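With one protein chain removed, the remaining protein chains of the complex are shown where they sit.
Then we have chain A:
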Amino acid sequence: MAAKKMYDTPMLDELEKGPWPSFISGFKRLRDDHPDERINEMASSLLGQLEHSYETRKGYWKGGTVSVFGYGGGIIPRFSEVGDAFPASREFHTLRVQPPAGNYYTTDMLNQLGDSWEKHGSGLVTFHGQTGNIMFIGTTTNGTQHFFDEINEYGWDLGGAGPCVRTAMSCVGSARCEQSCANEHGIQRWLVNNFTDDVHRPALPYKFKFKVSGCPNDCVNAIERADFAVIGTWRDDMKVDQEEVKNFVKAKGREYVIDNVVTRCPTQALSLKDDDTLEVDNHNCVRCMHCLNVMNKALSPGDDRGITLLIGGKRTLKIGDLMGTVIVPFMKLESEEDYERLVEIAEETIDFFAENALEHERTGEMIERIGLVNFLEGIGIEVDPHMVNNPRQSSYVRTDGWDEEAEKWFARKAEEAAG
């Protein structure tokens, strides 16, 4: 057996110093200690190429087309541009695998995934990439197929890559968090698993992301990063345990409560009474979560829970960062029909996006280009003042349909009042 090829890595060696766990030491363990020669070679070669990048300050991977049988996406193909110098990692593709909703694992399952990956891949894995996938980093084209075939048999499926519905994400949620107002994991699976075809076979103008947070703390950055952001909320009064309020005041002092809770409320909805109870103007509370975060034992979300839906968040490319904006201020998610309605909105949105977005345009950019109203009409959702910070400031608009529109509003209000 030929001795594996070794490369000097003086720059990478610098990353083995210091207290934080070192990924370079991990690569070296695979290179030096792993029983499988294939893995030793791959890790050695990868270290060589990475050192080369550090020396020249350039990347040396290019994309390509690799996918598993039956799918069009889910793999990030990587071919080395310097494969002759570092042959054992010449092909170094990543499989994006969808994690369970909420990112829960048993140690047994992690071991099983580790075993499969060692058989077919480099032995490097990340939980999770920025798009929410488990990233199995580094294998050949054949390796991608074999690894996928193996783990697909015990419950794992590929995520999205390219212009398609992407792997979704949800926060820790109801499983452990007292702030959660929604069944994040259920919502995530209802949504994304309705679109498996669009996940696996990229055919949209560009990517489309679902993210679900259980409350407005938005721990999965849904508003900033998702085309379709579902955020749990409530619309009745928040719950106040006045005994716990008193305990909190006793422990922290009135000044602390006034300076850190009462005056930080964005809508001045809180007042600390002389008897150390807290009064909440629930009509003006915007559910920002600040007081609930600080006075975690005393304050909790109300019982009439549901979700707010925002559409169009994305990062820089191409017109600049955009936040999602409110499309549905509140809807209940309790019955099967409620969930079906949510999925229906997602379907309408994706259909409209597929038909109307330009190539490589995200939903937010499309809405920016065509205007929110055109989008709302396209997906059949009525306008609502919760969708704006303020009404229009410019008089340059044609308003000859005003009376009919006003009628619609009154008719809708009357319908709501009738229940």
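Note that in this section contacts are C-beta pairs under 8 Å (C-beta built on N, C-alpha and C of every residue); 3 or more make two chains touch, one makes a residue touch a chain; residues count from 1.
Here is the rule we go by: contacts and distances are computed from a predicted model.
**Student:** What is the protein name, per UniProt, of the chain that does not appear here: "Dissimilatory sulfite reductase beta subunit", "Acyl-CoA dehydrogenase family protein", "Cell division protein FtsX" or "Iron(III) transport system permease protein"?
**Tutor:** Of the names offered in "Dissimilatory sulfite reductase beta subunit", "Acyl-CoA dehydrogenase family protein", "Cell division protein FtsX" or "Iron(III) transport system permease protein", the absent chain's UniProt record gives "Dissimilatory sulfite reductase beta subunit".
**Student:** Of the residues A:Ile75, A:Leu95 or A:Val125, which one touches the chain left out of the display?
**Tutor:** Answering carefully, the residue with contact to the hidden chain is A:Val125.
**Student:** Just name the one of A:Gln98, A:Thr140 or A:Thr363 that touches the chain not displayed here.
**Tutor:** A:Gln98
**Student:** If the hidden chain were put back, which of A:Asn152, A:Asn284 or A:Asn374 would touch it?
**Tutor:** If we include the chain that is not displayed, A:Asn152 is the one touching it.
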